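Before I ask anything, here is the structure I am working with.
In this view, the complex is presented without one of its protein chains, the others remaining in place.
So, subunit A:
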Amino acid sequence: MFTNLALFVLSLLVGFEVISKIPSTLHTPMMSGANAIHGVVVAGAIVIAALADDPAGYVLTFIAAAFAAANVVGGYVVTDRMLKMFRKPDRPAADAPKAGQK
């Protein structure tokens, strides 16, 4: 228990440290990228799927899995879509991907 609490507090501190150095230019993709990271709740859905042995357990597993998967997949995809639009000036514009296409 204490190990987990220590992990929690230290991770908060690491988070503050890393995030405060990110330029405002990238705040939207950063927020979306952090949003994808909390999709790690998929791991929780897997654990409750393994423990489920009654209807309530199955329904909650389904809900948790569907919600978590939407979060993690959508989060990473949309962040990647945003970040690949950020281009340097010397590359010809034709190289840059058009929005809405992947």
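The rule we apply is simple: a residue touches a chain if its C-beta (ideal position, glycine included) is under 8 Å from a C-beta of that chain, and two chains touch if they have at least 3 such contacts; residues count from 1.
Keep in mind that, in the parts below, contacts and distances are computed from a predicted model.
Per the UniProt record, the absent chain's protein name among "Dienelactone hydrolase family protein", "NAD(P) transhydrogenase subunit beta", "Ethanolamine ammonia-lyase large subunit" or "L-lactate dehydrogenase complex protein LldG" is "NAD(P) transhydrogenase subunit beta".
One chain is missing from the display, and on subunit A it is touched by residues 1, 4, 7-9, 11-16, 18-54, 56-89, 93, 96, 99-100, 102.
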